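In what follows, a structure is listed as structure tokens, so that the remarks can point back to it.
Of the protein chains in this complex, one is absent; all others appear in place.
Letters A, B, C, D and E mark the chains as written, and numbering starts fresh at 1 in each.
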Amino acid sequence: MKTHYTRPLDLRSGRVDMNHGAGGRATAQLVAELFARAFDNPWLGQGDDGAVLPAPAPGERLVMATDGHVVSPLFFPGGDIGSLAVHGTVNDLAVMGARPLYLSASFILEEGYPLADLKRIVDSMAAASRAAGVPVVTGDTKVVEQGKGDGVFIATTGIGALPAERSPGGARARPGDVVLVSGSMGDHGMAILAVRESLAFDSEIRSDSAALHGLVEALYAALPAEAIRVLRDPTRGGLATTLNEIARQSGAGMRIEEAAVPVHPQVEAACELLGLDPLYLANEGKLIAVVAPESADAALAALRAHPLGSAAARIGTVVEDAHHFVQLATPLGGQRMLDWLSGEPLPRIC
Amino acid sequence: MKTHYTRPLDLRSGRVDMNHGAGGRATAQLVAELFARAFDNPWLGQGDDGAVLPAPAPGERLVMATDGHVVSPLFFPGGDIGSLAVHGTVNDLAVMGARPLYLSASFILEEGYPLADLKRIVDSMAAASRAAGVPVVTGDTKVVEQGKGDGVFIATTGIGALPAERSPGGARARPGDVVLVSGSMGDHGMAILAVRESLAFDSEIRSDSAALHGLVEALYAALPAEAIRVLRDPTRGGLATTLNEIARQSGAGMRIEEAAVPVHPQVEAACELLGLDPLYLANEGKLIAVVAPESADAALAALRAHPLGSAAARIGTVVEDAHHFVQLATPLGGQRMLDWLSGEPLPRIC
Amino acid sequence: MKYVDEFRDGELARGIGAAIAREADPARHYAFMEFCGGHTHAISRYGVVDLLPANVRMIHGPGCPVCVLPVGRIDMAIRLAMERAVTICTYGDCLRVPASGGLSLLKARARLDKNRADIRMVYSAADALALAQREPQREVVFLAIGFETTTPPTALVLRQARALGLANFSVLCNHVLTPAAIRAILHAPAGAGADARVKLDGFVGPAHVSTVIGSRPYDFVAGQHHKPVVIAGFEPLDVMQSILMLVRQVNDGRAEIENEFTRAVTREGNLKAQALVDEVFTLRDSYEWRGLGSLPDSALRIRPEFAAWDAEAKFGLDYAPVPDHKSCECGTILRGEKRPADCKLFGTACTPETPMGSCMVSSEGACAAHYNYGRFRDIPVAAA
Amino acid sequence: MKYVDEFRDGELARGIGAAIAREADPARHYAFMEFCGGHTHAISRYGVVDLLPANVRMIHGPGCPVCVLPVGRIDMAIRLAMERAVTICTYGDCLRVPASGGLSLLKARARLDKNRADIRMVYSAADALALAQREPQREVVFLAIGFETTTPPTALVLRQARALGLANFSVLCNHVLTPAAIRAILHAPAGAGADARVKLDGFVGPAHVSTVIGSRPYDFVAGQHHKPVVIAGFEPLDVMQSILMLVRQVNDGRAEIENEFTRAVTREGNLKAQALVDEVFTLRDSYEWRGLGSLPDSALRIRPEFAAWDAEAKFGLDYAPVPDHKSCECGTILRGEKRPADCKLFGTACTPETPMGSCMVSSEGACAAHYNYGRFRDIPVAAA
Amino acid sequence: MCLAIPARVAELLPDDRARVELGGVAKEISLALVDGVAIGDYVIVHVGYALSKLDQREAEATLALFAQAGLTPSLEDA
Partner (left out) sequence: MCLAIPARVAELLPDDRARVELGGVAKEISLALVDGVAIGDYVIVHVGYALSKLDQREAEATLALFAQAGLTPSLEDA
């Protein structure tokens, strides 16, 4: 007697349909044959409403971070929404100073999305999760009608453990502190623009999407925890917006040397073509570190010694400023403000 | 000199536009004037990439659960996507036996969605979070183009603390155990169908959306932790699917008395009209508890003593069954299977 | 629910069950076919077989409108949506019916460009008409299916569409006729399993179909084929009572058309509805039934006066038959020669999620009803 | 980037800055207007003022195509999308330009039924044409804006549309003419603040506009108004060099049309482009410029031969002027009478997110450039 | 097949429409296929249309028949 047989999911030419989100057998099958298989770990395998996990070590605090991922197109040079969904949240934990421990993933799938592409995304996500050593321990899948979604959205949430001695935070920058970046700015944002149909140009620009917790650990290994004032990943809004956020939170200003900010030559060229500023483009594998002045050299050396920080640079300092402006010294020798991103970075003609 | 002034968000007649998701000043404003104000708590107020939280008490384990919420329509009798997004995840923690501690929220907004409606949703979510005593400590907001979303999606993730002595799980049901439900089945699913334009009928059916952790605590207070084998909230797929999940996980079968399953008379009538079965409709404030036989009476009494469990009922028992079928004794005196949900519950004409 | 709950009473059921057991002759077997899926559903959902003696066996007939809809007709609707950018409106039941190429309307919907075409569920034919009125730039086709019950509503909307001169609305008609299918069952040639063929001792006759057509159209069953028919309501007690009445006819050697569903069925039926159907539809020469093959005079087509609202005429559609899977046993199951679990595809390649044959399509099909409700009977289960 | 990086060199900049400081007469003030937003942008983005002596002041002119686009013209596009179910295609710059009722194209887009209408960003006019070809059922209107640089591409697509007989494509033309605007600046009546009015000592002339129209059209500035013009490239060194050349003309008492941008600008300009523009467009009697008012012969309209592709003709559109906010000081700022921070709306009601006046619209506008890049100069900042 | 259910006519509406009630749930349906329906009547509702009226006397008679079938012969004889 055959009681439980189900035909295997058609991962070659099948598509997501409403049944996959209805919570019945088709949902269970999608979870079992795609998600559970790709993310394979004991917590997910339990199939309960959540995952039961060992708590952090005594004295450690919890860190929780979340990000929704809605990138378009879903595949881009250097990554896809799956790897991005891992890196985006792991990095938010990393820049809190935490050791990332666990991820959850909530998928919102659009009716009609090819299962083969979904599998590519899930496999990429699983690979990124394994490479980062941060398992996806629980998840959820919903399906929305065609025209009410955009292929795949993934919201990930991460839990990390924060050692007692660490406490970086956006409000901790003080005048005199040094601002470092771990590498070139704008690679991710431009990689996405390059593959948008409406702008298409050819370049070798790849997203910098990467998990930063190793780089953060290298930094903590190299300098006293107290010397690390602020860590942040300049994602949406780019370096400019992130520096402004830090300035506002800390109630300070900043002086940045434009020429010191690393920008990939092709990103720079593409920015010229489109009328964009690389300092407003998103990064997904870069760190901003504000460190105590006496530790700046050690911090820079530690960053540069790590593969993800080889192009790290010292770009400026924190200053007193009641208006917490971020000011830029231009390569020409002038001064200007580096303001918050206003609106979306849209290609300009003027 | 005016340096930082921004015109307040137009929460009366404004709409979500792409700028609100670009990560610049408009995003910061939306977060500050809407989300941070509504959810108001010290963690969210920090404005960092994540929230730093006290870890659970020594000996406790962590529980993590996530759910994406894509309900349509967004407002329905008895709730809205905001309250649902809190209850849905709090309940997943509760049925793991955990004390829910923190929530994260990832919003995916569709360009053009009225800010006034968004505010209603966020306020409702904040009220549900406060009522449940589970703060939203971190969040994220993305905006997608019109036609690539459906107003508002909310993915919530919850962290809870699981006391050492508790370990309910879908795999722990054993033959002889008793199956209880905390109240009437199908209210949420039918409340949603009732307001779908294509089916519209008039009734007083309201979603049962509610946070169940109080009810779970009442259960743990009334019986030995070990006697609570499985807790689960029968959401998508309804009672039928959830019982099948438990049966499969536990490698057992079940015998359910159909007449013992509480169903609201109006839900029953609407099911007759539409050709649906209430046992396949979603619930968002109901508990299934599988308990040791000797504790069944105490469990039922504890459930009934709680406002959310006043209509609790004992509906069946766990049996040995290598095929882990869920069988139903019909009110007529016959037997039939109660299978997994197959596809979506669609209104039938035949 | 008045006039519903009373007809589901467990105590009365046991009483009727006892009467059947008492009156059924232990020395013989009784095989009755419930033609309608509605009866099949009631029998399965309420576990009626458990209240019947072992020598009374119910055979599930072909009376489920989505089960008998052939693949080629669903293909026509899918092609309209995919190639002609039409919005197909249909009853929820149709969405999962399998079509060619592993598709169904639900799966085809996932492949459409929704900016142009769509596939939508409606609760009523009137909803499809309303959509066409509301969105004049949208070309709406109502995929009409069903026996004599859904036909009058379709006739009404066709009449309305003509009265309104609605240019963006049409109907893809798949209305079929119950008496023709019963005739086919009675005439069916014995298959390879002819020896195993079960002699039908009588029919439980349609409930709601009969409210429209009355009881007269079944006369040939008794007259020409000498089989008793008891028209019965769709509640479990109705079914049980009709079985009791059939047992009595068999015991008495009678073959009559009896009516258990007197509260809704008359000898003449609903004459207003019949006249309306007659105004709008006429007989098709032949129509292919899934599981039964092509049957003459077994379905309706839209009259030429309404050709502008007949999707087949409007879009120049041709029907291309698509054979069922060769291992599918629906035909022999419908004739009572085999049972669902005898099919080697049952529960493996063929499940409600991925039906291969017509009997697995809707929860009213013989195989689906057995899969959803009765599968446990195939194996011994340890008691609690 | 060859021919780019060399023109941004810091060391050369300091050299030219030193030359300006050396040659500028300390006893007098120099006020030059850079007409173009491209120059305004270069000055602000590179902090060029920090390399200029205090007595050389740059006044930001109206040469930003989106800044001068009046509210009423954006309203026309929004109405087309909202009421006529049209897909508006336009350059990214236009999407945030404020229109009536708190709207902009971006905000209007959020209110559209995207199944019917849309508002889309294009990189090039050709992309709008391609969309219309690809989706014949979509009515596409290219909202064309810009000075003499974007006009030839618009002319090309209009010619192509006519050649293709494309029925679902048209252009809403807002092309304006640089010389007319310069003339308006020179003729502007003194406002209430006439006493404070700054005498312009000369112009930095357009870079890319001049590649198309050549240097000849500026002759009237020197001839009739006795003001020097130096046409300059958009790189910061080009701007600085042109300032040096203007200082020298002023010092010499000369008023000539000089060309710093010889690598791309000739006296005649691009004759091929000029002929094309002439074939497709003709002068508008009058056109309203945001901040400058209605100016005669200052803009182009589509010739009657192309009326089928002229959105104004095709949809029977009328222009309704919408007054600017009464506290907006754009007019006086453009004439150098006031500076952005003097406007009481600056940085409060008027910001780049919620611009009230034309100068705040694009990052090339005087107020926006000051807000984005220069605001810090308004207050003392403690040094690091 | 032909899922249909008896519902009580609660209100007659214009255009041959009616509001019917079933177990506390109300729905608007069409009466275009049946004549002479009054408030209080029960109609059999299918895909939004009344297919026929329900004969309440016959319903009671059928129920009585059920009850009678259930009587044991001995009781019946008694």
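In this text, contacts are C-beta pairs under 8 Å (C-beta built on N, C-alpha and C of every residue); 3 or more make two chains touch, one makes a residue touch a chain.
Predicted model, so just to flag it, every value in this text is computed and none were measured.
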Next item on the list: Please provide the labels of all shown chains that the missing chain touches.
Entry: A, D
Check: Out of D:G63, D:P179, D:P228 or D:G291, which touches the unshown chain?
Finding: D:G63
Item checked: From D:V97, D:L143, D:L158 or D:V209, residue that would touch the chain that is not displayed -> D:V209
Checklist line | Residue among D:A126, D:L283, D:A308 or D:V322 touching the omitted chain | finding: D:A126
Notebook entry, point to check: Looking at D:A31, D:M82 or D:L156, which makes contact with the chain not pictured?
Noted result: D:L156
Note to self: Just to verify: which one of A:T66, A:T89, A:T141 or A:Q266 makes contact with the chain not shown?
What the structure shows: A:Q266
Item checked: Touch residues of subunit D, complete complex, unshown partner -> 1-4, 6-7, 9, 11-12, 14-16, 18-19, 22, 36-38, 63-65, 91, 123-127, 146-147, 149-150, 152-153, 156, 206-209, 211-212, 233-234, 237-238, 241, 244, 260-265, 270, 272-273, 276, 364
Item checked: On subunit A, residues whose C-beta touches the chain left out of the figure -> 201-205, 265-266, 268-270, 272-273, 275, 348-350
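Just so we're on the same page, only the chains that are shown with their structure count from here on.
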Check: Most remote chain relative to subunit E, going by C-alpha centroids?
Finding: D
Check: Where is the C-beta contact count highest, in terms of which two chains?
Finding: A-B
Item checked: Inter-chain centre distance, subunit D versus subunit E - centres from mean C-alpha coordinates, in Å -> 76
Next item on the list: Just give me the whole-number Å value for how far the CA centre of subunit A lies from that of subunit E.
Entry: 62
Check: Touching two or more other chains, which residues of subunit B qualify?
Finding: 1, 3, 18-19, 25-26, 147, 265, 268-269, 272, 323, 325, 342-343, 348-350
Margin query: Touching at least two other chains at once: which residues of subunit C meet that condition?
Written below: 1, 4, 14, 37-38, 64-65, 91, 96, 106, 115, 123, 127, 146, 150, 351, 353, 364, 375, 379
